[in-house]
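Apart from one protein chain that is not included, each protein chain of the complex appears where it belongs.
First chain written, first letter: the chains are A, B and C, and each begins at residue 1.
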């Protein structure tokens, strides 16, 4: 039993267990969890530390053009670096198809961009133009190549898919073993509000929240879940920001359908009132920030398992003319890029305010930040856990360290963080990626290009109501009882 | 106290009361309900009979082109005559805007067509092309002229409105005192099913039901109710054919919103299995016939008040080359005109199977067939009840008469009835329209042209959660708490 | 057509209609509703007035000992007088069995007490000791004698019935055509809270509300509705004071069960904060006053028909040593008699704040205050409406009159009203009972003893899911599918 690296004396946690053990690593994978392992070629003392699976950041925008045209400030170099410092070892950014573009071309472009990544990566494909060619020829190939999740938008004029397209996509995904993700807000309702608000001269950032009411999200989630349930296709609703939305998702799951929900730190740590600040544009995202009641609701849904993913939705548009202010400092809210950064703070926020305050267990932390994403997105058991045979993707945390958040201390290419000034307890000290120390004591040791593309497995139906999807054409299958 | 007509010795019923009284009529209106009235110029002996408000048929297609182009077999002459023989005294057919057409022109056309009507009438306007001109200029005028309800479709490619248009329409209606009606089925889901069914060679009428699943109705009702609730506008969902749909509507009403539902005889007396008959095309309507469970569900919703209107959705396309078979006897189901006749049997069906079997009270019968429509559509108290001052629109029923339904005995211009052969107990013997005997003993006494256009009052908000709609622009109003 | 009395020129309203008509009365009943009636022996000018069915006060405690032993201040003389001045023409107080007492004896006692009544009356029997003799021998006789409703308590140690007794009672009632009423609060939960509050020294009136949480009502309503549904017996929950309770009731009704709910003015016009006044004991009732949210909820439920009765729960214990203060001015809350007066203000409160503020229609007012009670309690159509053949029980209201409530102006035997100082618009001016002017211009013309006992009809199942109850023994019936 020889090890390249041994982590000694820490407290290891998985999604189900917490135990004291040394971790032995060889060939980039965990080969032993044991008491009293011999030293490796390198040995880290983790006494008093938590040894956790590296985070999987499954919702982030890196080197991607926004729907308003702005390019994210973070490319794969800075974005993956920031993720690393935040305790992550895998990222799954979006590869966004432009209308008229082949998704194969889209992916080639993103593969090229991602060569700079410090961390292992995959992509969620964003499909905005589901042409016949895309649907019949390209997507099956994309799925076969290991891109087994993709996102569709129910809002944004340049991205929105129709209900008919959504049905086609859900079924195509299902037939190819992929899972469909959706940004669910009712596009019409938002546009209708925006038009009226602008007509009334309500252009400040705070009206962004007014224009994106909870009703818009609840309607779109309801619709997407009904359609996915109808064709018995897996669905994952990203950045859920309403109690009603989370409840609809959980009810569908209880009804026997593979329907899942994700939420993000901003909805639990910020509120709509932040939009009233002079720099309110920094706090614009979609769905928008809401209120304190939502924060309590979302903690409850995380605890009860109604929402299974905790992602950052890192969307790094700087608060300057390259990003948020590209249309000028007094631009009306629809001309301000949506989104905010968070890739580096996603885990510390949950560790500090979730685990350390007793709201969630350490095992729930692991599940929400790594294991569940690995399982839903076809990376498990290679990623998302600390187990014999898994990639040695590990973050060693000092649970007692307290730091005040400051943009100056972060590693992305941004000029602000919406969480500036928060005092958080519990930070990653060392991050190991495929067995190599990638970050330690605030110093990056990994190199750009160390990251590898991850070919992901198909969506696994086991444990959901139907062990596998019906094999017939769904229109026939679902009408079968009637035929 | 002198009377043109006295109805002596009958049992009078309103939506709340049942009592023995003579009815005295003068000048076309009821002027006395009393014991021992003197004879009028004419006196009818109603001993052993029920004296009920004439029915208001609030959902029927008369002299209207279908979405597949076929013209209804009934024009205002035959349609109103058939309604009369079925115990009705008022009809509110649809006036359907074609795309590109001014709704003012639409109404002029229908006013012209309706001159032949035996019975008083109004129109629901169908809006399929809500242009700026229609919305801003024409509709306010239409509403001011007493057309205070109109229908939008969430399905049919030639009629469907988008969510954004629906919001505009709901708000325009609300601001002008009108109520929006909707045919709620998800267009995309139906089209998606139709395409796949046809591709699989499933073209027979029975696949019409397969192609219009309950999920399509439930989704569209859910969406329409959410949008109407968001802008606080009254909404009436026509021909509800799912338990889930009725429940959504009733929940919204309980939540304080003026949201209402209607259903039709076909959903309580026929099932999807009727589509399997050799002449299955006769039984095609949208939403489609479903099953026995739905029948029980709908009785329950009628009893509990979740559904408040009982209409025929009379859509008279003959079972010949002018109607159902216009695309040939073996045409695939999407090329067969939807709908079935029922204007003459709507009331006898409910009297026989509802009242006489003890499922509903006589007062519920009156409410479902006349009073509720009068109230929701701005005709009350002139129409829809027997009360001093109301129009003397009265049907005298023989509750004990049993007849077997036969098309030969009906008075429309159809060549079939879907209810052929049913044995019903309780039939109208005499119908009085604005004080004149319009039908008696199977003989029509009224003349074509006796009917008058009814200018209807605005939707009355009293008794709903908000006594009246907010006065602000709704986008502002609903965001008010956030502004 | 000769009349003892004619009411000329008013606006008549029933539960469904509102119309201008003269009302002709002869032999104590309405014999004509008409335009231009000739004068009667007496004629009242009702120009500008509302002519409404006299109220039926279906929940009041008159000449009854409380569960703490105190006698109500009102006997049948003062109680019926006060009801009369409040626009009522019928009262249905409770006849309360004491444990160990024959219910036949109970009723004899109350029949004797009620001889003084100014108004027609019946009783709801309170059963607190359902012995074999009471259940098998006495109750069937009581029901046959026209007492077709009775109440059981799920709280108060001296009154509470067990679940097993409740099932027996529900079935006995059903088999005999009666309806069971229930005061639904979980006795155990209340006692448990009281014990702990007293142990902590929390004895002031305000802790009465703390000791009777909403959870206690919701649990008991849930349980009672489940049991009634199980044996398919009609149930009426009195004085509902929670949104959850009203929702449970309405859901059961929608599910096809004859389950109904009542509420009372105090829950819409007072709040728990009134208990904080120096004379807080005046505001103690069970269930207790709650908060502003409940007020909005209850308006919503009244509008949507989830709650169908509006009663006073008049429980007149004076604020002196004969009533509230019998255990001394500083008695702990459990020793203070529960209840408050309201029999004279029940209708003016709803007229002013419901009808005049546009929350409910005049027809809903009539339904909630008279017609629904008449129907549910077997008095319709004799009572509860203005229709030909019905008793001429009529209240003539001046809808524009504004008065400030003052105990000095009321006619009960109380020394306070909880509504002191409220300014209400809309008051009854004249009340006619069985055709005779019983009150006019603030002067009582009726005499004690004018009231007659009303023999009530069995509960009418028509219009509920089952037209009539199953005929088998329910244990067998409900297990029938399994046998």
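FYI, a contact is a pair of C-beta atoms (placed from the backbone, for glycine too) under 8 Å apart; a residue touches a chain by one contact, two chains touch by 3 or more.
Just so we're clear, the structure is a prediction, and the values are computed from it rather than from any experiment.
Asks: What are the shown chains that the omitted chain is in contact with?
Replies: Counted over the whole complex, the chain not pictured touches A, C.
Asks: In the full complex, which of C:226, C:277 or C:404 touches the chain missing from this view?
Replies: For the chain that is not drawn, the touching residue is C:226.
Asks: Taking the entire complex into account, which one of A:15, A:56, A:125 or A:197 touches the absent chain?
Replies: A:15
Asks: Specify the residue from the set A:98, A:195, A:359 or A:436 that touches the hidden chain.
Replies: Once the missing chain is taken into account, the touching residue is A:359.
Asks: For a quick check of understanding: of A:32, A:71 or A:198, which residue touches the chain that isn't displayed?
Replies: Looking across A:32, A:71 or A:198, the contact with the absent chain belongs to A:32.
Asks: Touching the absent chain: which residues on chain C qualify?
Replies: Answer for chain C: residues 162-164, 166-168, 186-189, 191-193, 195-197, 200, 202, 206-207, 209-211, 213, 215, 218-219, 222-223, 226-227, 229-230, 272, 473-476, 478-479, 482-483 touch the chain left out.
Asks: In the full complex, which residues of chain A touch the absent chain?
Replies: Spelled out for chain A, the touching residues are 1, 12, 14-21, 24, 31-38, 247, 250, 253-256, 299-301, 303-306, 357-361, 363-364, 367, 371, 381, 385, 387-390, 461-465, 467-468.
The rule we apply is simple: only the chains that are shown with their structure count from here on.
Asks: Tell me which chain's centre, taken as the mean of its C-alpha atoms, is farthest from chain A.
Replies: Farthest chain from chain A, going by C-alpha centroids: C.
Asks: From the C-alpha centre of chain B to that of chain C, how far is it in Å?
Replies: Roughly 38 Å, centre to centre.
Asks: From the C-alpha centre of chain A to that of chain C, how far is it in Å?
Replies: Whole-Å distance between the two chain centres: 58.
Asks: Indicate the whole-number Å distance between the mean C-alpha point of chain A and the mean C-alpha point of chain B.
Replies: Chain centres of chain A and chain B, defined by C-alpha means, are spaced 50 Å apart.
Asks: Identify all positions of chain C at which a residue touches two or more other chains, and write them in rising order.
Replies: In chain C, no residue touches two or more other chains.
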